[in-house]
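Here the complex is missing a single protein chain, while all its other protein chains stay put.
And now, subunit A:
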Amino acid sequence: MTTSTSAPVTAPTQQAVAARTRGLRKEYGSTVAVDRVDLELPEGAVLGMLGPNGSGKTTTIRMLLGLVRPTQGEIELLGRSLPDGAEQALPHVGALVEGPGFHPFLSGRENLIRCAAFEPLLEKRDIKHAVEDALERVGLAQAAHRRYRGYSLGMKQRLGLAAALLVPRKLVVLDEPTNGLDPAGTREIRKIIAELHDQGSTVLVSSHLLSEVEATCTHVAVLHRGTVVAQGELTELLQAGGSALQVITPDVETALSALRQAKISARPLGEGLRVELAGTSAPQVIETLVKAGVGVYEATRWKTGLEELFARLTEAEEAERGMSAVDTLDGGPR
């Protein structure tokens, strides 16, 4: 299924956008679900959309797909403005929104065939092939003849993904794709996202699993209370969060005073100390320590984890504590 492309894999400075929103606002009655959302999805990027429950992720995605009319604002999808250009843009978009939706009395295969019948880009003679391909790709070929009613949550999710991948897409939108999947299934989704990225497709993933986003995405947009509080390239966002050095040493006291003399901020942490790298660099810190006769067993660069960044953006009170990074699998020293 994977086709190797000779073109380089997405230049990071590419200007073209796959989707863009301007001043998006959606009201349901008197509640404002989404407000002033300016989202930019660069072509070829894998954008992770993060946000707590009810932050407007799904509403934004539904507006992006023309399912919901915005109260205000503009949407551009693959160069077409919505909702008027939906019929031109949407055939190139595969989507899994708000969980998979299928008919319980049909088998997985029959469900996909029904989806395929409504795909404008699929010729009638190619339907069978496309359906089998998609089933194979998500690992459902064995269970394709079974009724959807009897599928496990993970299988349902896979079928939803298969429907999104029936046709080669320019943009794939996945709303919580790993919901209900076991770790192996999660890895497969990650693999599929990477494949899509390699083929040059743009991917929009919304997830509440931060590690998920950190592992697969090139770009991140953080939503909070219906608006985008941060977006950009993942690496840039994380760098902006500052970095630190974790030093393992028995002489914490000596080390602290040496660093204090060198005007480097540090604090004890665990079996050693955590040194902020603002205005200094790792070699400088280690040099200072070694010169002061401190035994350094280990020094590791500690980048801000996405979780820490996320917590800071969405929970103002816990901004400075950086605690969550310690508790997570992926926010630790690297």
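Simple rule for what comes next: a residue touches a chain if its C-beta (ideal position, glycine included) is under 8 Å from a C-beta of that chain, and two chains touch if they have at least 3 such contacts; residues count from 1.
Just so we're on the same page, contacts and distances are computed from a predicted model.
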Missing subunit (named according to UniProt) among the choices "Formate dehydrogenase alpha subunit", "Acyl dehydratase", "Cell division protein" or "ABC-2 type transport system permease protein": "ABC-2 type transport system permease protein"
Sole residue of A:Cys115, A:Leu161, A:Val228 or A:Leu256 that reaches the chain not shown, by the stated touch rule: A:Cys115
Hidden partner chain, touching residue among A:Val37, A:Leu50, A:Ile75 or A:Val97: A:Val97
Chain not shown, touching residues in subunit A: 62, 65-69, 86-87, 90-91, 93, 95, 97-106, 110, 113-115, 117-120, 124, 163
